[in-house]
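For this view, one protein chain was removed and the others were kept in their places.
Letters A, B and C mark the chains as written, and numbering starts fresh at 1 in each.
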Amino acid sequence: MCRWMAWLGQPVLIEELLFKSPHGIVDQSLHARMGAEPTNGDGFGLGWYGTGEGPGIYRSVSPAWGDPNLRELAAHVESPLFMTHVRAAIGSPVQETNCHPFRRGNWLFVHNGFIADFHLLRRDLMLAIDPDLFADVHGSTDTEVVFHLALTFGLEEDPIGALERTVGLIEETGHRHGVANAVQASFGVADGESLYAVRYASGGDARSLFASADADAIRHLYPDNPRFQRLTRDDRLIVSEPFSDLPGVWHEIPEATSAIVRPGGVFETQPFHT
Amino acid sequence: MCRWMAWLGQPVLIEELLFKSPHGIVDQSLHARMGAEPTNGDGFGLGWYGTGEGPGIYRSVSPAWGDPNLRELAAHVESPLFMTHVRAAIGSPVQETNCHPFRRGNWLFVHNGFIADFHLLRRDLMLAIDPDLFADVHGSTDTEVVFHLALTFGLEEDPIGALERTVGLIEETGHRHGVANAVQASFGVADGESLYAVRYASGGDARSLFASADADAIRHLYPDNPRFQRLTRDDRLIVSEPFSDLPGVWHEIPEATSAIVRPGGVFETQPFHT
Amino acid sequence: MCRWMAWLGQPVLIEELLFKSPHGIVDQSLHARMGAEPTNGDGFGLGWYGTGEGPGIYRSVSPAWGDPNLRELAAHVESPLFMTHVRAAIGSPVQETNCHPFRRGNWLFVHNGFIADFHLLRRDLMLAIDPDLFADVHGSTDTEVVFHLALTFGLEEDPIGALERTVGLIEETGHRHGVANAVQASFGVADGESLYAVRYASGGDARSLFASADADAIRHLYPDNPRFQRLTRDDRLIVSEPFSDLPGVWHEIPEATSAIVRPGGVFETQPFHT
Partner (left out) sequence: MCRWMAWLGQPVLIEELLFKSPHGIVDQSLHARMGAEPTNGDGFGLGWYGTGEGPGIYRSVSPAWGDPNLRELAAHVESPLFMTHVRAAIGSPVQETNCHPFRRGNWLFVHNGFIADFHLLRRDLMLAIDPDLFADVHGSTDTEVVFHLALTFGLEEDPIGALERTVGLIEETGHRHGVANAVQASFGVADGESLYAVRYASGGDARSLFASADADAIRHLYPDNPRFQRLTRDDRLIVSEPFSDLPGVWHEIPEATSAIVRPGGVFETQPFHT
């Protein structure tokens, strides 16, 4: 049920992290190890900041592993901040408007997980979206509704707070409809400058989420790895599952925790309260 | 802005009407003459009754003129009752869930036209959908909302009445939001036995709509046309625009009119009141 | 690297074998057990005989597990003879013209396996195709070349003999280019009346292939299984891997063996010599 990754750091060719890492996100589209399913073949999306106004988005219903355009794009676009998501659909149609990341203005949003019994809750949740945003929900995923709720609750001013309020509302709506443990999630958010990530599940046992260690630490651990030697203090990855098994390179983000990555490689976590 | 056709009559290979008629619906996807645009290349759909339970649907985002699967299907499926729609998108994404016909149970629904300023009215109209049906709206077209409103207002018991109530509600919702002439439409409905069609626009000047003449009349007019000689009294076509220029073969359905085609070629019209 | 199935017997709704069997071919698109890879998500195809002239074909680049049109078609088309193939691409592009089955006139052809170093052999093999057929090769798979070679060598008169000569030519061409073990294959062929299947690999260890047991035997083994009780003597399945683990239901076709299924459930095998 989906895998995602986000990069903030020095500008890199996107293919470095999509195709050239040993167990990068495209490999995870076919062979995920820590997800609910090994296969995440129901479309994918890439959102990146760089040239032009606001983030660009490339979304496709093809499996990421077989899409020639993704290879081309990744080999010819450089970015200091981008997110990629590979999808395993659970009920909603395989269509581009259901592929992550979702975007509004300068903001991007991805999600691994689900709203339980979304069919039951969908109407109430959509009614809670700011009426001015309602008509901008183009697809039929739970995630797009979560995103528009978060926008309604102030994502653009206070991303983590808005997600706390959003998750709280969904849990409460779930309770009203007899749905326990309404939210299962890792969320990723970007605003063109920073990255925000949340790992949370209403009933615990949230989807996996990891951050890369300090570049310094990684370089010291693996002095012979040329890829790692190119890392700088500015570089940080957030991923659904590690790109490699190397010890010391990846730190698990605890459950019920939010993380912020700011320029310069600053990485902070705090408890996520709903 | 879309063209559609519907057949009720003797079982025929679908290709007879899609590909073998001189200006059939697939030709209209590329060269429509009476539509708002000559090109209807933003996907298409075919719904048919025959083998299996309820109607089958084939929908694709490809232009109808170039889709090899449509040719195959049309050449290998026979049906006494089917509808085809070619789409010219006006705003909503090109995705299968936005292609007509829409379906619920045994019912199929197609639409040529639009709801004016749908972006403004979408939320209010979706709130008027029966809450039990709300979560079944999978795409983002105005038409799918119209269909679910019609289901809410009793389409399955009284198709024309339900459409009158639906159009009335949309016009009223439009007025509340300062949107004049909210509805521009020809609608087509099938339930597995009969066909229902409506031509109506809030401000007049509704999309074109035609019915084929009595098979007897057509045969007498064109005694040398082998295709027409195969027609029986049971056969009737409803089309956005005629498949040919032959006089006497097509009757225009007047504005603000509903038409019903019943088995046996029975064809009745009545005024459409909102 | 691909899975396929073929049915010859009483007319059935195609979904019975694609979707309603416990480990049917669509399940195998996501969770193959005996293939080179569990995932066969690089498009698929269905060829069936029934209404209309010659076999119909539906091919798509979507994974079979997520294609709504395949579900529709399978639920609304009945056929006494059909083949389905799910693809795991190994090098050639994911496009409809690379999806099996391939067709000429009344003939359908599917393949699980590959020609080794096809890139090296492609030109010589294409030159061996009957010049009148050359321009009908539309895609870029090894399989389509195999099919056109088999047509060149008399597939339509002597299917198994033509495949023997084809495989022989490919092995010989391989030898000339220093390619050992040029052919890895199970092949399936249909002509509208009978089914032909081959299991063969130049170096042994051929792709798996199974035939269903006599309907009588299956019914006696599983008297409480309603699905099996509907089987008749006419019914026979050929599959890359069994739809279930039930003992006695499936017989492995030995390596270097061809099999013929004729109307009435007649099943014959013979050695396959190249």
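The rule is simple: contacts are C-beta pairs under 8 Å (C-beta built on N, C-alpha and C of every residue); 3 or more make two chains touch, one makes a residue touch a chain.
Source: prediction; values computed, not measured.
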Contact list for the unshown chain, restricted to visible chains: A, B, C
Contact with the hidden chain (one of A:59, A:87 or A:100): A:59
Hidden partner chain, touching residue among C:10, C:60 or C:97: C:97
Absent-chain contact - pick from B:61, B:99 or B:169: B:61
On chain C, residues whose C-beta touches the chain left out of the figure: 92-93, 95-97, 118-120, 122-123, 126-127, 131, 134-135, 137-140
Chain B residues that touch the omitted chain in the full complex: 30, 38-39, 41-42, 61-63, 66, 68, 89, 93-94
Positions on chain A where the hidden chain makes contact: 13, 48, 50-53, 55-60, 68-69, 72-73, 75-78, 96
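Here is the rule we go by: only the chains that are shown with their structure count from here on.
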Chain-chain pair with the highest tally of contacting C-beta pairs: B-C
Separation of mean Cα positions, chain B and chain A [Å, integer]: 41
Where chain C touches two or more other chains at once, by residue number: 68
